[in-house]
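Step one of this worksheet: look at the structure below.
Removed: one protein chain of the complex. Kept in place: all other protein chains.
A and B are the chain letters, set down in written order, and residue numbers restart from 1 in every chain.
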Amino acid sequence: MKPPRFEYHRPSTRDEVTSLLAEHGDEAKILAGGQSLVPMLNFRLAHPGHLIDINHLEGESTEPEMNDRWVTFDPLVRHVGAERSAIVEEELPLLFEALRYVAHPAIRTRGTIVGSVAHSDPAAEIPAVLTALGGEMVARSARGQRTLHSDDCFVGPLVNGLEQDEWMEVVRFPRRGPGDGFAFEEFSRRSGDYALCGVAAVARPTPGGMSVSLAYLGVGVTPQSVEVSARPMAEYQHPSFLGELEHLVAAELKPYSDIHATGAYKLFLAVRLGTKAARRAVAMGVPG
Amino acid sequence: MTEKRKISLTVNGESREVDVEPRWLLSDVLRHELGLTGTHVGCEHGVCGCCTVLIDGAPARSCLALAVTIDGSEITTVEGIAEEDGRLHPLQESFQKHHGLQCGFCTPGFLMTAMPFWADAEDMTDDELRKEISGQLCRCTGYSGILASIRGAAAIARERQGER
Partner (left out) sequence: MTTKMFGAPVQRNEDPRLLTGKGRFVDDFESGAYGAAFLRSDFGHARILSIDTSEALALDGVYGVYTHADLEGLLSEPLPLLIPSPNLFAPRTQYALAKEEVCYVGEVVAMVVARDRYVAEDAVGLIFVDYEPLPVASDLEGASLPDAPVVHSDMPDNVSGRATEEKGDVDSAMASAAHVFEWRFEIERAAAMPMETRGVVANYDHRTGSLLLHDSTQAPTGVRGGLAQLFGLDPDSVHVVAPDVGGGFGMKVIQFYPEEVMVAWASRKLGHPVKWIEDRREDFVGSNHERGQVHHIKVAADTDGRILAMDVKFINDAGAYCSYGLIIPIVTAAQIQGPYKIENFRYEYRNIFTNKVPTSPYRGAGRPQAVYVMERVMDKVAGELGIDRAEIRRRNFIGPDEFPYEVGVAWQDGGNVVYDSGEYEKGLDVLLEALDYEAFLTEQKEAREHGRLLGLGFGCYVEGTGIGPYEGAVIKILNDGTVNVAIAVGTQGQGHETVFAQIVADELGVAVDAVKLVSGDTRRLGYGVGTFASRSAVVAGNAVHKAAQTVKLKAAEVASRSLEVAVEDLVFADGRVHVDGAPDVGIPLGQLAIISNPLRYAFGKESEEAVLLAQRAYAGSDRPLPEGTSPGLEATEFFSPTAGVFAFGTHAAIVEIDHDTCNMKILRYVVHHDCGKVINPMIVDGQVQGGVAQGIGGAFFEKFEYDDEGQLTNASFMDFLIPYATEIPALELHHTETPSPLNPLGIKGVGEAGTIPGAAVIANAVSDALGQPIDTMPLSPLKLFELMHPGHQEA
């Protein structure tokens, strides 16, 4: 299990990355944290002719940054940088909670937030969090920059919304709004494994109650959204909510079966975990 | 032959230059180019954790790092943690005291994973400590000896303080 041959590039500026991609596009892979790419190289499931190593970009931030609207992750912010960030803890409680479920400590020291989004694994936590929060990513190519909403970031399993000559420069999550509540739930076989099913929940105040956006991982080819319409707080805690969510989930999700869970079991988990997450998110929020 | 690149690493406090093919894994370079065979390779896909070393002070999988990409970094391996006089590190001594190893193959990975937090381990809950070392597989011990070893290291360090 050794990587195949490739041509190695070590750009020191973002512009160099962009021009290397313009040149090698379809044959190139970007190496950031490498925690997903290198296993694929070792298994020889990936055979990039060119590897563009962005770990030596100069002057890159290793911590998230914040403006009035967004918390922004540059390409070399690693999971551990996000985990230890006071900005993330205060402004992105959903991401903060979800990071606990991302693999293991020795993986999170290398893996990057942007890389997790770019890898577009439908069973991974961060794409679901981005989807639930309605975040964005900035794609860059020699043709310029464009912004993709989270709904357009994820196209299929391990397929992101980038063109061949584009790379993902930045990922940003909206800062929490007043009264918002959040919760993340997942079930995996072992600690740190990809989830059989997981869900990121965002509760937002509405007149007289709250609405909840759920984004599921592990149940589709991309993160799957389920919207719970506005209702009074008490309805979430009522036993009948589970049945209501069951209907919603059954209508929206068509989970695939894998070796650890059938579609039916994933649906079951989606209802149970979704109920838990919605209730917790709502309990944390402040109704409008 | 693939063109090699010269990289510079600081390994266990010593500056080392080594010519590497870009595709060589850090684990292979440490073991076969630098002769540091204490770092073990168990799965080469990042799950078992046997190959964990410290890269710039943080535990990381050496099988998931291309050596070329960590050019300029500081690496600490299991060969580099004993005290200067050759005495075992308190964490190493604790593994012996609490039977934290059997075959010893996964052990370097557990030691390196615990390096950043062993001093605080005795105050962690059982669940917290287990979570910290999840990501490291051991097939021999059932983990109980390992948990006791990590938890017991601080006491050994304190005893040594007292001796001084």
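Simple rule for what comes next: a contact is a pair of C-beta atoms (placed from the backbone, for glycine too) under 8 Å apart; a residue touches a chain by one contact, two chains touch by 3 or more.
Just so we're clear, the structure is a prediction, and the values are computed from it rather than from any experiment.
Among the chains on display, the ones the left-out chain touches in the entire complex are A, B. Shown as candidates are A:L196, A:A215, A:V228 or A:A278; the residue that touches the absent chain is A:L196. In the complete complex, the hidden chain is touched by one of A:T147, A:S229 or A:T262, namely A:T262.
With the whole complex as reference, residues 1, 21, 23-24, 31-32, 35-45, 47-48, 50, 77-79, 82, 88, 92, 95-97, 99, 101-108, 111, 126, 129-131, 133-147 of chain B touch the missing chain. In the full complex, chain A contacts the hidden chain through residues 1-5, 43-44, 187, 189-194, 196, 257, 259-265, 267-269, 272-273, 276.
Basically, only the chains that are shown with their structure count from here on.
Centroids built from CA atoms put chain B at 30 Å from chain A.
Residues of chain A touching chain B in their complex: 1-8, 10, 31, 34-35, 38-39, 41-43, 51, 53, 55-56, 80, 103-107, 109-110, 190-192. Contact residues of chain B toward chain A in the complex are 2, 5, 22-23, 25, 28, 44-46, 49, 52, 55, 58-61, 63-66, 68-71, 113, 130-132, 134-136.
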